[in-house]
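A protein chain is absent from this complex, but the other protein chains hold their places.
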Amino acid sequence: MKIQLGENRYGKAENRVVRITRKQGTHHILDLNVSVQLSGDFDDTHLNGSNAKVLPTDTQKNTVFAFAQKFPAMEPEAFGLTLCEHFLDSQSHVTRAEVRLEQYVWDRILVDGKPHPRAFQKNTTLTRTARVVVDRTPNGSKEAFVSSGVEDLVILKTSDSEFTGFIKDHYTTLPEATDRIMATQVTAKWRHDSHDVQSLKKKDFAKSFTVATERMLATFAKHYSLSLQQTLFEMGKEMITQQPDICSVRMSLPNKHHFLVDLSPFGQENKNEVFIAADRPYGLIEAVVNRDDAPDAGFIWPAW
Amino acid sequence: MKIQLGENRYGKAENRVVRITRKQGTHHILDLNVSVQLSGDFDDTHLNGSNAKVLPTDTQKNTVFAFAQKFPAMEPEAFGLTLCEHFLDSQSHVTRAEVRLEQYVWDRILVDGKPHPRAFQKNTTLTRTARVVVDRTPNGSKEAFVSSGVEDLVILKTSDSEFTGFIKDHYTTLPEATDRIMATQVTAKWRHDSHDVQSLKKKDFAKSFTVATERMLATFAKHYSLSLQQTLFEMGKEMITQQPDICSVRMSLPNKHHFLVDLSPFGQENKNEVFIAADRPYGLIEAVVNRDDAPDAGFIWPAW
Amino acid sequence: MKIQLGENRYGKAENRVVRITRKQGTHHILDLNVSVQLSGDFDDTHLNGSNAKVLPTDTQKNTVFAFAQKFPAMEPEAFGLTLCEHFLDSQSHVTRAEVRLEQYVWDRILVDGKPHPRAFQKNTTLTRTARVVVDRTPNGSKEAFVSSGVEDLVILKTSDSEFTGFIKDHYTTLPEATDRIMATQVTAKWRHDSHDVQSLKKKDFAKSFTVATERMLATFAKHYSLSLQQTLFEMGKEMITQQPDICSVRMSLPNKHHFLVDLSPFGQENKNEVFIAADRPYGLIEAVVNRDDAPDAGFIWPAW
Partner (left out) sequence: MKIQLGENRYGKAENRVVRITRKQGTHHILDLNVSVQLSGDFDDTHLNGSNAKVLPTDTQKNTVFAFAQKFPAMEPEAFGLTLCEHFLDSQSHVTRAEVRLEQYVWDRILVDGKPHPRAFQKNTTLTRTARVVVDRTPNGSKEAFVSSGVEDLVILKTSDSEFTGFIKDHYTTLPEATDRIMATQVTAKWRHDSHDVQSLKKKDFAKSFTVATERMLATFAKHYSLSLQQTLFEMGKEMITQQPDICSVRMSLPNKHHFLVDLSPFGQENKNEVFIAADRPYGLIEAVVNRDDAPDAGFIWPAW
């Protein structure tokens, strides 16, 4: 029996970078959580402890902060691409660089109804995410994979949701529901269809993010839902249709159950008014929605 | 040596009530986390296991949900008062009822710029809180203590904050800062000055909350800060001044440090642009700001 | 209307100190989370921003780390006393120093059944806590208040627990239970009866902690429980009886409900075998158990 090294990668995770940009008295915040991972020829450190090819994770951290100063006001996807390029260009034995980013949203504080130029409150309604993978191809060029996304976004609708006509087996006790609360916490990622680093760096990721998110939310609101699966598909379909550079959307939607409380023991009727919000267990609906000509996902899309 | 029972209370914590109210096709959500605690003559259950005076915590839970149906669309403070009244009125051996509430804010989803009447996204920028204590007085009447508050509100300003002129002792290494990021996560509670249950139930807690929160945020934004302590005092002072039924404000403000990153080893100058957001340790500034005629806080204000 | 400063304090929270002590090849870890708070004459910083009396929280942090080197291998209570003494002795305008400590437990890794002298695994079964408050009295001496405690300790018994004979009102649906799972997550604090700094510093807090915790657990295991309140009282009583320098025990015991699952729809009988562990809501039972001659708690015991 021989023991071998398989897939491996390493890096510095959760670098909490806050970049302030000042323009004539108005300040802007870019607030990021940046994680870097490198793969390549790292057998020596694993097999015999030689670190001659190891760029320390501390150096990766320094690079993240130094680049935040050099390249201000970038969208997270572009910042990730710039970092990946650097690591591939400067480390010839690195064959893949990955950067994951979380961006925290800050709103301006309103003072007498007017946004303050230099004071902010954190808007945690959603976290914007991005993931960038750049591979060194066999011919020495670079192939990029970029996804954008959203996390921590909790949505709920109080009408236009039912769940009926399902299988009843020996273990089924669930009654059919023709009018239920539907609530979920959205984790969504969407892939951009280009693999070219330079053209991706010029892309308007801010607009793409806004359109994708708005269409996703509007579809959730408007769609008459026969199942959370159907709603998921409609949300993804609308995002791709309205923002066609998105070639694929992947969503993970926990079904955050709101159970109608039985008030009949107290002589009260509960006309779909009072619910208990349950923590666990929860349904979990996951699916990918694709444009039929979507290119390969590479490593941007971990298999489940 | 004799062993005695001291202070005690019991109840059902974290009842997650969602109350939907429907008005001609427009739905409203009241989303609460309600915790009840009762005190009184409970020696028997502690000392000999007799539960003859114990109203089960399960019954308290049922009461919370039943009352959410009976008394819709109440402000959290008023809902807490109504629950406390019920427990004191129905359980003669209960001498104090306490209710803590957290209210989660839901915004309407925008569909083509218009708020949807029945679809929502959770706004976690802040959590609204309330605490109600109602005591049965020796003469049998009720005395209420009500506080409102806010949690999970993260704010940051990029100008108008310094910290200088402090004590330097043997262990001091901190340089003076004339231009720093100031950031904190606000936990604030404010007391209302009435102790009368009926008049408190009629109070416009929604307006009071809006005014208090807006003035707190505006003061943070506008104030030129010589210390976080000074900013805290100004915030509390402005809240009481603008919303005079508030007699006292208590704040706990962690100083969420943002450290300037030294980029000089890389030949870069960091002109107050790039910061690392630190997790721990953090400064912690806590104070109470009072109107000079503030009535006694009773048990609404736990001592530190 | 005049606005005044009320109670206030400030300090550095959550200093994560790891202190290694080496004795002839065997290493020992003291792993603490230390939070310091100072009170005293701090009107100036709140009211006009003068920091002339402010010892920076950064200096407090430095002091914690410097003292961890100077005073190795101390019990958390003694480390807190030493820090409080320092701040009162060196800052004449400070009238109260408070230190809260969490100690994380590390077990030695077993290698072929033998504990390794320099390799450890974290034992998160419980977190040991301590709180120290030292007041400067009007005559200039120091008065200390010390409590020890435990958090994050989850315990469960599968027999000898019932809950019957309780009040049934209009909202009661709970059936009586003559054989139930009883589970809780213990947060307990116990006060030591001396107020003298020097004698407290010599106390064997390690032994006291071990005896108190062992007796608490053994009582939970052995006691036939008619209510969680009764079990709480018996646990506290036994702790004080067996470790008589403890004058008071305060416990907060959430009733972590385990509900019997109804398997009858599937033709199965559930003979107290299969339970669902519920998250929320939970019962919450809180009480203090006192020696009849317990001295005043001062500020060590925040009122509820």
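Labels for the chains are A, B and C, by order of writing; each one numbers its residues from 1.
By definition in this document, contacts are C-beta pairs under 8 Å (C-beta built on N, C-alpha and C of every residue); 3 or more make two chains touch, one makes a residue touch a chain.
Predicted model, so just to flag it, every value in this text is computed and none were measured.
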{"item": "Sole residue of C:Q121, C:T137, C:T173 or C:S199 that reaches the chain not shown, by the stated touch rule", "value": "C:Q121"}
{"item": "Residue touching the undisplayed chain, where the options are C:L47, C:L156 or C:L174", "value": "C:L156"}
{"item": "Sole residue of A:T26, A:S141 or A:Q230 that reaches the chain not shown, by the stated touch rule", "value": "A:Q230"}
{"item": "For chain C, the residues touching the chain missing from this view", "value": "15-22, 27, 29, 31, 62, 65-66, 68-70, 72, 106-107, 109-112, 116, 118-125, 152-160, 181, 214, 217-218, 220-222, 258, 261, 263, 265-266, 268, 270, 272-279"}
{"item": "Sites on chain A contacted by the missing partner chain, in the whole complex", "value": "1-16, 35, 37, 42, 45-59, 61-63, 66, 90-91, 98, 163-167, 169, 171-174, 225-227, 229-230, 232-233, 236-237, 240-241, 244, 248, 250, 254-255, 280-293, 299, 302-304"}
{"item": "Footprint left on chain B by the chain that the document does not show", "value": "170-171, 173, 265-266, 279-280"}
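Criterion: only the chains that are shown with their structure count from here on.
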{"item": "Fraction-based call for chain C against chain B, same above half, different below", "value": "same"}
{"item": "For chain A placed onto chain B, the superposition rotation in degrees, Cα atoms, nearest 5", "value": "180"}
{"item": "From chain A, the most remote chain by mean C-alpha position", "value": "C"}
{"item": "Between chain A and chain C, centroid-to-centroid distance (C-alpha), Å", "value": "39"}
{"item": "Distance from chain B to chain A - Cα centre to Cα centre, in angstrom", "value": "31"}
{"item": "Gap in Å, rounded to a whole number, between the CA centres of chain C and chain B", "value": "24"}
{"item": "Of all residues in chain A, the ones touching two or more other chains", "value": "265-266, 279"}
